[in-house]
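All protein chains but one are shown at their positions in the complex.
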Amino acid sequence: MTADLLIAAALVGLLAAAAGAVAPERLRAEVVSVLTVVASGCGLAVALGVLRSGRAAVVHTGRLLPLGGLSLRLDRFGALFVAVSAVVAISAMIFRLGYESHALSSRTASCVLPLFVTALILVPAAASVTTFLFVWELMAITSLLLVLVDHRRRSEVAAAAQWYAVMTQFGAAALLVALVLLATHADSQSFIAIAARSAGVPAWVRSTAFALAVVGFGSKAGMVPLHVWLPRAHPEAPGPVSALMSAAMVNLGIYGIIRVGDGLLGGGPAWWWLLLMGLGALSALFGALHAATSTDLKRLLAYSTTDNMGLVLLGIGASGLFASTGHPSLALVALVAALLHVVFHAVFKGSLFLSAGSIQQASGTRDLDRLGGLLQRMPVTGSLFLVGSAAIAALPPLCGFVSEWLLLQALLHGLPSSDLALAIALPVGVAVLALTGGLTALTFVKAAGIGLLGQPRRAQAVETREVRRSMWAGAGILATLCLVFGVAPFLILPAVLDAARTVTASHVLDPLVRGWHVGLAGAPGALAPGLLGLGLLASVVLTAGIRRALQRAAVRRTEAWGCGRELQTARMQYTATSFGEPLTRVFEDVLSPAHDLDVSHVAESRYYVEAATFHTSLEDAFERHGYRHAASALGWWGRLARRVPNGSVHRYLAFGLVALVVVLVVLG
Amino acid sequence: MTSAWPAPSVVAVSVLQVLGVVVGGPLLVGLMRKVRCRLEGRVGPPVHQPLLDLRKLARRERTRPDRASWIFSVVPVVLVATTLVIALVAPLLSTDPAFGWSADLFALIYLMLIGSVVLALGALDTGTAFGGMGASRAMTIGALSEPALLVAVLALSIPAHSSNVPTIVARSLAHPAWLATPQRLLSLVAFLIVIVAESGRLPVDNPSTHLELTMIHEAMILEYAGADLALIKLGESMRLIVLLALFADLFVPWGIATAPGVGHVVVGVVAIGAKVAALGVALAAFEVAVAKLRLFRVPELLAGAFVLAVLAVISALVVP
Amino acid sequence: MVLDMILALPLLGGAGFVAWRNQAAGWIAVAVNGVALALGVWVAIRAVGNAPLSGAEGLLRADALSAFMVVVIGTIALLASWIGVRTMAVEVAGGRCTPRRATTYGVLVQAFVAAMLLAVLAANVGVLWVAVEATTIITVFLVGHRRTRGALEASWKYLVICSVGIALAFFGTVLVYLCALHAGGHSASALDWTSLMARARHLDPSVLRLGFALIVLGYGTKVGLVPLHSWLPDAHSQAPAPVSALMSGVLLTVAFYAILRFKAVTDAALGPGFSRTLLVVVALASLAVAASLLLTQRDYKRMLAYHSIEHMGLIALGAAAGIPLAIAGVLLHIFGHGLAKSVLFLTSGEIMAAEGTSRIDGVHALLARRPTLGGVFGIGLVALLGLPPFSLFSSELLMARAEFQAGLGWAAVVALVAMVVIFVAVVGHARHMLLGAPSTPETLAPPPAWVATPLVMGLIACGLIGIFAWPLSGLLEAAAHVVTP
Amino acid sequence: MQEAAGRNRGSLQLRHVDAGSCNGCELEITSMSSPVYDVERFGIRLEASPRHVDGLLVTGPVTRNMADPLRRTFEAVPQPRVVVAVGDCALDCGVFAGAYGVQGSVCDVMPVDLAIPGCPPHPATIISALRGLAGT
Partner (left out) sequence: MSSAYSSTLTLAAGAVLICAVVVLWVTSTRSMLIVVATQGTALGCVAMTLGVHVGDAGLIATAAVELAVKGLAIPVLIDRAAGGALDRERRPLVNVPASLVASAALIVLAFTAARGVATFVGATSGALVPVGVATLLVGFLVLVSRRRPIFQMVGLLLVDNGIALVAFLCTAGVPFLIEVGVSLDVLLAVVVLMVLAQRLRSEFGDLDLDELRELHD
């Protein structure tokens, strides 16, 4: 039954793609969106069925994919990711109904979008090396084409797509080697067989495969230093696509790391996981810092994706570390925390990206320095963005807090430890969590405060109007989930626990308390998000009531206090750049911002300034110090190599003569 | 997960805690102001002056900048409400308050964070230069002090194997030797620095400055008037007293009511009052003695706190 | 009989050009090639699980491998002759070509196709050699068809280098013949494929070793493998698009077919180690050369040509692995590469005709200005770079799996590194050509539907054979077993 | 006055505006906060934001340039609000009466609730007047 639904999801997805290719332009958006929602709905149904029953959905056919065969097997672990992708896809497609983009309505884009969603749903179900790589690459190429949609309007799109293409191909190559290496040593390309036989595989093969998988999947998850494409490509994609990429596609990088590390390899030595924790910590800090200093709304969100995926990697690393040092119960808790964060990140980041898409469409820009005052002009979208921001800043009672709390608990309960690795890694993990937590709060105060509040910083922003209903409905679904999961995590926690158990084949008794609360079994105290939410609501009502009782007169609306000055313009407000400036100065050594002050004087005297322009820019340190050099080295090599074939037929023939001589010498 | 205490005691303790925080907060501020004035050679306003101010403000007109949204009006309410929740669940008087099992230290910190965040949002909502300036500075300092705070908390939680505050307090009482360990002392200092930074006291911020350009916290609330301002002032004083009370519980837990009974609770009230007052006096005295730091020296202070907290964790691992 | 017909049909099409001398002849050639393809498909269906067909008194022989190659050649020939009608019409209309030369062109293309068919259908490896040499001579005029300085230069280089290479292959063939005679072969039939395989175990190892090395060197020239690969970018960039398509799409792989045949003999005699070492060396060298020269490539037709060198390197590496899975992957790759590369060359011909330059920096914003051509070119590059759903993805994965199984994992990793570098380079070039906004808002006429259709169909075919296993898997496996123990 | 005292009941915050003073009054106002006079003990403070105060403490004649800012500051104070004019200049422009650049006294610009004469007024005078407002 579930298998049929899985096939149905894929077929409806293909149907949607076909419809996108042939439908008349008038109907295209509607037809494609509705069909894709149906496909995602099928995917969601399969995932929920599998999560509930625990019976995997299996599809196998040799009639597809020559000499490899298509092999799908959706277990609970995969189902969790399918469910997440499906929910994000449904929201994004509802959003897409109202999203006005001529480019996204083109024949190609309409055809590719459903394919992308289908690939997102199929990746976690893939159960053989060939199938996995096929759908993985399909996902990569379809998302690449969708990133390209706006290439005519903005020149940055092409650059972003180029970065994305290169990084994703690099990652795919690493994955191919990792998976094929495992398949070769396990003598089968089925995941089940590999998992069963991987224990007998030589240690170097296991380690190589894991390291390559971390590289390959990490690049998809936006792991530093392979993240460079993410803050370029996610922002340049059209609204619904960037939501799908940042909320659903990056998760699959995490999926892959867990699937390979825990599922196929069944865990490994401590250094694997320390490596992962290190990379996670680096990603979290780097992403958070750049998000805090970004002024482009969607770029900020993209960097924050890197940050959150870093936290997830930290959790996975901690989980593996616990498992390898003999703490199976904590390992499970840490993994659950990481997975929970994946789910919640999808929910709030999806809502944020969709709201950001609305904002971009309504105001025509995503530059925070030009936005402002949107909450009054777009009350619903603005509120949804606020909810998402609060969730991502881990403010209770929204969902972000629950997963971060659980992760903190896992790290905390691993201490004190006699194991040196744990004793060093866990406190560092807590410190990273804490620092990113603070930076994220700052980031989203900036995003929401500068973007939505205050006065419009540009004339056009005054004209901004609320977007169509379906657009905020799409973001609203996810924002509602932020609140629902935040208050009632028990709705999702058992499913996540089952998923984590499935992939680690863990037999640990229930490590978490059941019911409304979240907590570690056997540990005193727990988190009561529902109660907390209720308490907050009650005390807000109480306080507001008291205020109302004390002061019944209407609030007087006056001009803002400007020290008595006559001229109080919107330009005097803090911008996103100035908001982040103190932080930029604090982390000057890491961010190394470039300043450029250009002063021109009046002709008569140098004492009078005619005009002054100040320009500041922050470049990604990895891009500047790593990738640029690599690119110029390749260019240098290319120019060098070009000198060899200079067009002389004699030289060409001489190659042959030399080869002939070598053959004769060696074989004669 | 219900309290082991009889219901009336629990209710009584809860009411006392909330009342204590609501009334004690302004009084603490008054006390600190008094101490300050005395040290400066003045008589100073009466200790209950902040309460008088609040009474007057509560009846005054509320204003709202014409471009601000509904967020602006919500901020004071949320600020007070979050602190009320903390006052309710935190073990200020007894080790087993209502919902004490849910009084997780991390949760309390994040509840406080809600207050900081909404204050900053409210400041940005005014659409003025001062609001943005204050919000930017406050959030930067907050972002840097949070890691120090969380790591310091971790250092406290490690020996207790829990981040539940009542549990930590109860275990500290059971093992007084913990209190003199290096990790305690180190995290104590870190905690103190963070309290100073979070509550906007000298040397991080001068709460009585009149110069907008040097303001951090005051700049954020320039636009609030009347009842809104009263709530904000109340909320801030509540945050301060809650922080100090938590600090007192975590580092000097003696006197807290560990069993139901009027006697215990009375002792608890007196003890926490005395401890908080002593801390307030010490803080005020310290404030008189130091000058405000330049804004960009503040991160150095917070980084110092962070290092101390990390050292605390490491020594917690070395000296279990 | 069928085999004779398959050979005769293209020649018939060539005769049509002489008889009619107008566009109708072009369509007749298309039809004739279509019929040849249909016959080839029939032969292929029959070849799976049955004894090989033979024809022309034993001179021709079609086992599954030959049948597969006939299908590949037929498909690409159909595509190329279809677009050839357009190319010649445009050239004649534009005054760049006289009707007389158009006729010559038509005849030569058909002869070229026939020579390739002869090469893969020949029962005797000597005849195979003659056919491959014949393709060289025929295509020299096709390469030089434009009569420009560049075309002349390219055809000179092409002829000289390939003649030398093919002579070396003849040397190798002679040495194999020598071994076969000494192993008891009869002089007339010793070079027959079946007799060679039958006596493979008794062939003299040291002479055979030298012979195979010379064959790899010699036929490798036509395949475009290092070291005698240098003619390829020149010839492919100067030839008319349909000829480039045929050369890059099938001629290279027909030459590789010869290497595959000899490899089977050598492996049977010497074990797989020798041919593997040799092929790995030339494959990796070819990949390195292609990667290095694609980095700063300035001409898009040359870019496609170097891309062919890369794919030939991949095919050689796959063949080095040698196990049936690898050979199946190689053959699938041959088909997929043929389709994608010929579509790309044909499209690039259209682009060049429309834009008047083959320089990468001379072409911009194609997707915006010429959506059809730009789209086909872009999707073709996607296919060629080995991304799904196109068959090159499946075949590259198959080859990689096989290489790992055969213990050539390290070489596969090196190849992957080269492929990533090539990806970087090609994506950069494609970005400059395809993306962006047009500098001037011009409305440009798209190519007629009858031109776009075969191109799109080619890409669709390339996708379908990568997704659906059932029409091809059996044939691929049967063909792979012909040249593997 | 009485109304204000009943309203404030021991808590009075004012915003000081120098509308064009010679700074004589400022010196006296500053010395109110010194240990000698210590106005704060009566619950009276000067605040930075007009939103936070109960009224204005205006000194000096109202110059042309300060008239508008003064009015704006007055508008910014939440109601009910008081205006305290300190010094002779604030009351009737003093020696600056009729000078170029002087628009008039404070009461020409806004209603004055409490006038404290003197050139400059003694701190004790100011404090006692303000105590009347504060109700202490």
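Lettered A, B, C and D in written order, each chain numbered from 1.
Throughout what follows, a contact is a pair of C-beta atoms (placed from the backbone, for glycine too) under 8 Å apart; a residue touches a chain by one contact, two chains touch by 3 or more.
Since this is a predicted model, take the numbers as computed values, not measurements.
Listed by label, the shown chains that the missing chain touches in the whole complex are A, C. Of the options A:P24, A:G200 or A:G668, the residue whose C-beta touches the omitted chain is A:G668. Within the complete assembly, C:G144 is the residue of C:G74, C:G106 or C:G144 that touches the hidden chain.
Among C:G34, C:G126, C:P438 or C:G474, the one in contact with the hidden chain is C:G126. By the touch rule set out above, chain A reaches the unshown chain at residues 642, 645-650, 653-654, 656-657, 660-661, 664-665, 667-668.
Even with one chain removed from view, chain C keeps its contact list with that chain: residues 124, 126-127, 129-130, 133-134, 136-137, 140-141, 144, 147, 149-150, 152-157, 159-160, 163-164, 167, 170-171, 173-175, 177-178, 181-182, 187-188, 191, 204, 206-207, 210, 233-234, 237-238, 293, 296-299, 302.
Heads up, the rule we're going with is that only the chains that are shown with their structure count from here on.
Take away chain A in thought and the touching chains that remain sort into B, D | C. Ranked by distance of CA centroids from chain B, the top chain is C.
If you average the Cα atoms of chain B and of chain C, the two centres end up 77 Å apart.
For the pair chain A and chain B, the distance between mean C-alpha positions equals 35 Å. Mean C-alpha positions place chain A and chain D at a centre distance of 58 Å.
The set of chain A residues that touch two or more partner chains comprises 556, 558-559, 561-563. Shared interface positions of chain D, i.e. residues touching 2 or more other chains, are given as 49, 51, 76, 78-79. Under the contact rule defined at the top, the touching pairs of chains are A-B, A-C, A-D, B-D. Of all the residues in chain B, the ones that touch chain A in their complex are 1, 58-71, 73, 76-78, 80-82, 84-85, 88-89, 99, 101-104, 106-107, 110-111, 113-114, 116-117, 120-121, 123-129, 131-133, 135-137, 139-140, 142-151, 154, 157-159, 161-164, 166-167, 212, 222-223, 226-228, 230-231, 295-296, 299, 306, 310, 313-314, 316-317, 320. Interface residues of chain C facing chain A in the complex, by the touch rule stated above, are 156-157, 160-161, 164-165, 168, 206, 209-210, 213-214, 217, 221, 226-228, 230-231, 233, 289, 292-296, 325, 328-329, 332, 365, 367-368, 375, 382, 385, 387-389, 391, 393-394, 397-398, 400-401, 404-405, 409, 412-413, 416-417, 419-421, 423-425, 427-428, 431, 435-437, 465-470, 472-473, 476-477.
Residues of chain A that touch chain C in their complex: 62-69, 108, 129-130, 133-135, 137-138, 140-141, 148, 151-153, 155, 157-159, 161-162, 165-166, 169-170, 173, 176-177, 180-181, 183-184, 189, 634-635, 637-639, 641-642, 645, 649, 651-653, 655-656, 658-660, 663-664, 667-668.
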